[in-house]
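Removed from the display is one protein chain of the complex; every other protein chain stays in position.
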Amino acid sequence: MDYVIILALQICSAVASLVLISLGLAVIFGMMRVINLAHGEFLMLGGYAAITAFNKGVNLWLAMLVVAPLTVGLFGVVVERLVIRHLYGRLIDTMLATWGLSLAMIGFVTVVFGNTVSGISAPLGSLTIGAYRTGAYEVFLIFVALVLLAAGWSVLRYTRLGLIARGTMQNAGMAAALGVSPSLVYAVTFGIGAALSGLVGGLLAPLSGVVPTIGAAYIAKAFITVISGGAAILSGTAIASGLLGTINTAATFAFTPVIGEVALLIAAVILLRILPQGITGRFFRRAL
Amino acid sequence: MTTPILETRGLTMRFGGVLAVNGVDFRLQEAELRCLIGPNGAGKSTFFKCLTGQLKPTSGEVLFRDQNIAGALSYAIARHGMGIKTQVPSVFDGLSVRENVWLAAARVHPGRMAERKAEEAMQRVGIGHIGHRIVGQLAHGQRQLVELAMVVAPEPDLILLDEPAAGMTDDEVDRLVELIKELNKSHALVVVEHDMQFIRRVAKTVTVFHQGAILVEGDVADILRDARVRDVYLGKQAA
Partner (left out) sequence: MSRVLPMAGNLAVLLVGLGVLFGLPAYAETYLIINATIFASFAILAVSLALIWGYAGILCFGQAAFFGLGGYTYAVAAINFGDTTGAAVLAVALPAMFAALLGYFMFWGRISDVYLGVITLTVSLILYRFVNQTAGEEWNIGQAPLGGFNGIPSTPILNWPGQPGEQLAPENIFSLAVGLLILVYFGCKALLATKFGRIVVAIRENETRVELLGYDARVYKLTIFVIGGALAGLSGLMFANSVFVSPTMFSLPVSGQIIIWVIIGGLGTLIGPVIGCIMMQVLTNWLGTLNQVPGFGWVDPNLVLGVILVVFVLLVPRGLTALVSDTYGWLAQRLRSRPPTAEPDAAAQPETAP
């Protein structure tokens, strides 16, 4: 029984971590059709922001939940104004430019912080289930993923911002019809996506530590999740995370973590062969 | 009656809640020339896309020389002997006129033969003198002609033309009319057009599309006098 609980918890944790690392990317892709190849580095930057703030004496929770998203969100707005804005509608070029950005960010952070792992210890201690122990912080992250999904859904469903966002998703001209400049919508969206990435980067820092190249560890999974999910930002990400997270955990339990990742990739490639538009491209088209 | 070259039975294309093509039964005889008319959004282009395999019809059959090609891939249908000029010219903008037409001819003819057939097709539609030009830099009417030459070059059994006269000068339209009449001597054609003048000049039989279905079909003179057709064009709801 304990074993089943711990296994279920592992699966939930894997799913939640996919949701978390994908969300910022999904928001930017779903709203703007921009594939942000610097997404992993946004997460990395969030981690550095949190750790740096913590080391300067800021409360850990404040550093993770406020400093990290704020820093990366602002950075995102700057990037959008300087680079992305010039490339709307040119999908491939945005991919190339954001990849350049990702390399430059890795280089820059290496210069500033050095190519070593920095870390902070995870708060909240551990949780005992029968004969097994697991980190309470991992459970907290499952909770965070749920809160973010619920919050995102409420915002899209009930607020004016959500209405504008949904309009823009359907048709970029719609925002203009609602009296908001699309340019502003894009800047805000990119900022929000970046802030989400920063938040998650901060939250993950205690688990994985940070190193300038850590983005590469996240982006493969994040891309696969978002693309398998398809057009709907929230439900797509959630469903794809559920599916791929389960496969990943099962293969990890049966073999090794790397085989787990390979299984995740193969599952995603086969999924895209069957559903080229992603899960929500075919089903649940009206979902958010 | 002889077997038709093209026949659709209950052809239906549904986009979400919209029936763009709604149970169309359409027959075209060998070497027949048929014009399709109808207001914007009547489903003519969608109908064409179902025939060429660019869209997979929701239901129904498309019999091309007695073989059901509904849902087949477009390259396979083209190999079967169907050629289409699409509504918005679909050409290779970065290549020269000659390369464009050659690519069409080279699918059926080998080596030198392909070059000769391409040259012939260019002469036929009257673009022989601009063979070296890059297609992306041509005027809309000329791009239409390039696409027409690409359709003609492999000599398909059935030719579909979606608004071929759009954007053409009067001279170009005159040549187009001649070309269509000449092609019709040996090929079956379906032509979608809005320009009634043009229809009068080429058509014998006309099929009128309205709201995804065939409204009426018949001789061109009768059709153009038909009150229902006029109403449809003027936007009145058909009875």
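Every chain is named by a letter (A and B) in the order it is written, and numbering of its residues begins at 1.
In the analysis below, a contact is a pair of C-beta atoms (placed from the backbone, for glycine too) under 8 Å apart; a residue touches a chain by one contact, two chains touch by 3 or more.
As the structure is a prediction and not an experimental result, all values here were calculated from the model.
Annotation: of B:50, B:106, B:173 or B:232, B:106 touches the absent chain (contact as defined above). When you scan A:5, A:62, A:91 or A:254 for touch with the missing chain, the hit is A:91.
Of the listed positions B:21, B:69 or B:91, the one in contact with the omitted chain in the full complex is B:91. Residues of subunit A in touch with the missing chain: 35, 37, 83, 86-87, 91-93, 95-97, 99-108, 110-111, 216-217, 219-220, 223-224, 227, 256, 258, 261-262, 265, 268-270, 272-274, 276. Take subunit B: the residues that touch the chain left off the picture are 52-54, 73-76, 78-79, 83-84, 86, 90-95, 99, 102-104, 106-108, 132, 150, 154.
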